[in-house]
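Missing here: one protein chain of the complex. Every other protein chain is in place.
Here the chain labels run A, B and C in written order, and each chain numbers its own residues starting at 1.
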Amino acid sequence: MTVQTMPMAKALNAALRQAMLDDPKVLLMGEDIGRLGGVFRITEGLLDEFGEQRVFDSPLAESGIVGTAIGLAMRGYRPVVEIQFDGFVFPAFDQITTQLARINLRHDGKVNMPVVIRIPYGGHIGSIEHHQESPEAYFAHTPGLRVVSPSNPHDAYWMMLEAIRSNDPIIFLEPKSRYWPKGPVDFARNDIDLHATRIMREGSDVTVVGHGAMVSTLLAAADIAAGEGKSVEVIDLRSLSPINYAPILESVEKTGRLVVAQEAYGSVSVGSEIAATVTERAFYTLNAPPIRVSAFDTPYPPASLEADYLPSPDRILEAVDRALAY
Amino acid sequence: MTVQTMPMAKALNAALRQAMLDDPKVLLMGEDIGRLGGVFRITEGLLDEFGEQRVFDSPLAESGIVGTAIGLAMRGYRPVVEIQFDGFVFPAFDQITTQLARINLRHDGKVNMPVVIRIPYGGHIGSIEHHQESPEAYFAHTPGLRVVSPSNPHDAYWMMLEAIRSNDPIIFLEPKSRYWPKGPVDFARNDIDLHATRIMREGSDVTVVGHGAMVSTLLAAADIAAGEGKSVEVIDLRSLSPINYAPILESVEKTGRLVVAQEAYGSVSVGSEIAATVTERAFYTLNAPPIRVSAFDTPYPPASLEADYLPSPDRILEAVDRALAY
Amino acid sequence: MVQLLDPEGRLTSGADAERYGHYISALDDHTLERFWRDMVVARTFDRSAANLQRQGQLALWIPSQGQEAAQVGSAHATRPQDHIFPSYREHIVGMIRGLDPVKILALLRGVTLGGWTAEETNRFHQYTLVLASQTLHATGYAMGMQLDGTTATGNPESDEALIVYFGDGASSQGDASEALVFASSYQTPQVFFIQNNQWAISVPVARQSRVPLAQRGFGFGMPGTRIDGNDVLASYAVTRDALESARAGSGPALIEALTYRLGAHTTADDPTKYRPAGELEFWESRDPLIRTRAFLESRGASAAFFDDVDGEAADIAADARKRSLELTAPDRSVMFRHVYAEAHPDMVAQEAWLAGYEASFAEDAS
Partner (left out) sequence: MVQLLDPEGRLTSGADAERYGHYISALDDHTLERFWRDMVVARTFDRSAANLQRQGQLALWIPSQGQEAAQVGSAHATRPQDHIFPSYREHIVGMIRGLDPVKILALLRGVTLGGWTAEETNRFHQYTLVLASQTLHATGYAMGMQLDGTTATGNPESDEALIVYFGDGASSQGDASEALVFASSYQTPQVFFIQNNQWAISVPVARQSRVPLAQRGFGFGMPGTRIDGNDVLASYAVTRDALESARAGSGPALIEALTYRLGAHTTADDPTKYRPAGELEFWESRDPLIRTRAFLESRGASAAFFDDVDGEAADIAADARKRSLELTAPDRSVMFRHVYAEAHPDMVAQEAWLAGYEASFAEDAS
């Protein structure tokens, strides 16, 4: 039986384990990923199985972690780096954007950077500042990086395997609020490319797109909408850079209406990009302007306000109704 | 005679000098800003005039420069920081985005962060890597920061004075390719708010917007277009965060067509934001989708290719024609 | 390693006692009893806050058990005009400066993002959660003291200095080293106080450094001293000495307090996963409260005194607990109000949008 039901956290752990079995050059590094197995336990058991040569705790310095991962990649290794929380990736921002993202280009493709940077991201966990952020826009704006985020255990498993096999640096955003809900994982069959968007639910009135944890919110909204007689098509972006537009454009061709949802700040965001590009490419088929549903353009608030801050099914439905009102 | 003709570099120098005369709390700090007067000579003469207590060279560490500027601001000072080149702001990215941008909020407005971060930015100077970048999207996406960029000497003078007077942290992007062309500066009268967009040239067929060095490219394109019988309205954004949309929407109301130009990468950019927002707010008045003209989504190329990389008047005109073709 | 009070609570002799003893002999009984009282308050408040978290009343708690001597001694070494830049574990330091402990609970209850200003707390600044970033803020602040001319005038009663706290793990961050560079370069009046509690979550200090962190400043031109961080007298005297020389204009100094985190990193952590067997027991035998109590007893403190302190500490913890339970989510508007100091159109528009959106449900309901 190749299909098993498990939480995303375990699917990611299984993918890391498989990748290390497949390729002895794969290394895991980061803060507390060894003995502790990471604060979210994604690397649990891997130190014992693969030893300190391949799974090692780093000194507490994100720039140092990414900078040394770059050196290891130059040497032929394939480091998979864990950044402990979304809000702590910024000390490594220089190494990621001015070095990791460009070394392949500087070497005319002769020195690749097969580095995966895993970042547990997003809100809904009621934590303190810097522990619930959605930094995808910073990376999606940066040439030389690929940015992906799974919404379910099956994708998490296969996307991680593909990301580690890729010869490009990949920002792998793990929706931490989805670590524990269970879902099926087919370990035998991968049905879709790392950078492909996926239709999660068919519909005819409005197209809604999102990624990571937002996808479950969109599906919940679509259910409610169905009860109100509105048919919502839900698309999981999966990849934020590059973005696979064809399925989105096809869907909009059908619905004429688009809602883009994200936990990130709305201004200068991936949502802005999708709205602008779909407008450019599907101007005549749009019956309404693409509508964005985002967090507000404010830092993540105290946890007691997060329900007001983050897009909820109701906020999605409000946008769907606005789109339908045109 | 209160109007003088001078290059932007001198207007900025005059503004810094005036701000220091106006307020003893204003300090200048950064690399090589003292004896040398900065690699672009923007702070020339200020060390001699104001002394080492108010104009000091920092150790060579951008995170340290911004981090200590934060501490000085907590103490009641108003530091104006120079980042030597656009490509070297990233080591300070953590201090700027997780600290500088949020300290006012964490203190419920009781501890302000009146810090100006000056960044010479943009291309057209034929230099080497990291010396010609346009990082505005990273900052415009970040709540808590204000982001502005002047296109001419008069605005440079007054915007710098206003930025230093503001109690919010401001990323002040100086278009280095416009440092030396001369223009009038009225030292007696400031005609417009720091965050207001400005109509640079009236037109009726297409609205083109841009900021910084791009504005002169847009004006050149508008001239050529006029010769071809196309009337192009040119708008200087001046502020990238917040963006003053009213004049843009009014203009689009009139022209029905919008072209957004920038030297930055196009994906997930300020241009994406403007295209998405104008579509959302002016859907029915648009006769064509907003069209973006940007650098390619690739790192700044070797200088010998920069003419192909950066939006030129011809690239603007191509977009104008595309907009008109709808 | 400077130790003035041995694990049995006896005053030590020797060079360190020679050098620092006068700071201790200058302390009256009342002050020494105050040290004890604050250590007990810290321990008691910590236990009660951890319970609050277990009962789901806090998102998280950050225990400080085991580090009371390092924190209480160094806090009392500051003068009223001094500033303190904490990390996130120095609860008792704040309380000693007058911080209402409920404000710490509010932060961890998800009710605020900061909760206090240095003005309200006799110069105890906010916690900073991005490791080591506060070391640079402190250095910049100390540069401001120099520019203001409020330090190194020769008057210790008014000359300012500051202390910044960080951990053994945070010492590896580039920001911590850059702060040493700037502080040495500008000769700021500040003390870098590293609480080496042996662990950065699950990572032992050996991963961060193979030599004592007290030496970290040497290569930056900064003197460093390692102290027994479980000795409240050493923490007081050595910090006092460093602050006095900083305020006198002799420049910055670094102190490494060798201590131990007896609890979990946070209530989300499970130390049994990484702690070697016996380590906890060893350090429990070195509990800073044990030696401090023994010392006071040897000086004749009465059982009644200890009982009174226990009672007072219990009251403080109970009161903070009670008031924290009354803390409710702030009004939605706080999300928008202070993102910027000056008027901002997007904040106005987004706050209005949210208000209208919420109102629409009210209407639906009615």
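One rule holds for everything that comes next: a contact is a pair of C-beta atoms (placed from the backbone, for glycine too) under 8 Å apart; a residue touches a chain by one contact, two chains touch by 3 or more.
Remember, it's a predicted structure, so these values are computed and weren't measured experimentally.
Asks: What shown chains come into contact with the chain that's not displayed?
Replies: Output: missing chain touches A, B, C.
Asks: Using the document's definition of touch, tell me which of B:F50, B:F88, B:Y138 or B:Y179 contacts the absent chain.
Replies: The one listed residue touching the chain not shown is B:F88.
Asks: Using the definition of touch stated at the top, determine which of B:A196, B:L249 or B:A303 touches the missing chain.
Replies: Answering carefully, the residue with contact to the hidden chain is B:A303.
Asks: Taking the full complex into account, what residues of subunit A touch the chain not shown?
Replies: Interface residues of subunit A facing the absent chain: 27, 53, 58-59, 61, 63-64, 66-77, 91, 94-95, 98-99, 102, 104-114, 143-144, 146, 166-168, 242, 244.
Asks: Kindly note down the residues of subunit C that lie in touch with the hidden chain.
Replies: Given the touch definition above, subunit C has residues 172-175, 177-178, 181, 184-185, 207-211, 215-221, 224 touching the missing chain.
Asks: What does the interface between subunit B and the hidden chain look like in terms of residue numbers?
Replies: 31-32, 34-37, 39, 57-61, 63-64, 87-88, 90-91, 126-130, 267, 296-299, 301-306, 308-309, 314-315, 318
Just so it is clear, only the chains that are shown with their structure count from here on.
Asks: Would you mind checking which chain's C-alpha centre is most distant from the centre of subunit A?
Replies: C
Asks: If you average the CA atoms of subunit A and of subunit C, how far apart do the two points sit, in angstrom?
Replies: Distance between chain centres: 36 Å.
Asks: With chain centres taken as the means of their Cα atoms, state the distance from subunit A to subunit B in Å.
Replies: 31
Asks: Subunit C: which residues touch two or more other chains?
Replies: Subunit C, residues with two or more chain partners: 113, 130, 174-175, 334, 339, 346.
Asks: Going by the contact rule already set, what residues in subunit B reach two or more other chains?
Replies: Counting only residues that touch two or more other chains, subunit B contributes 63, 91, 94, 98, 102, 105-106, 143-144.
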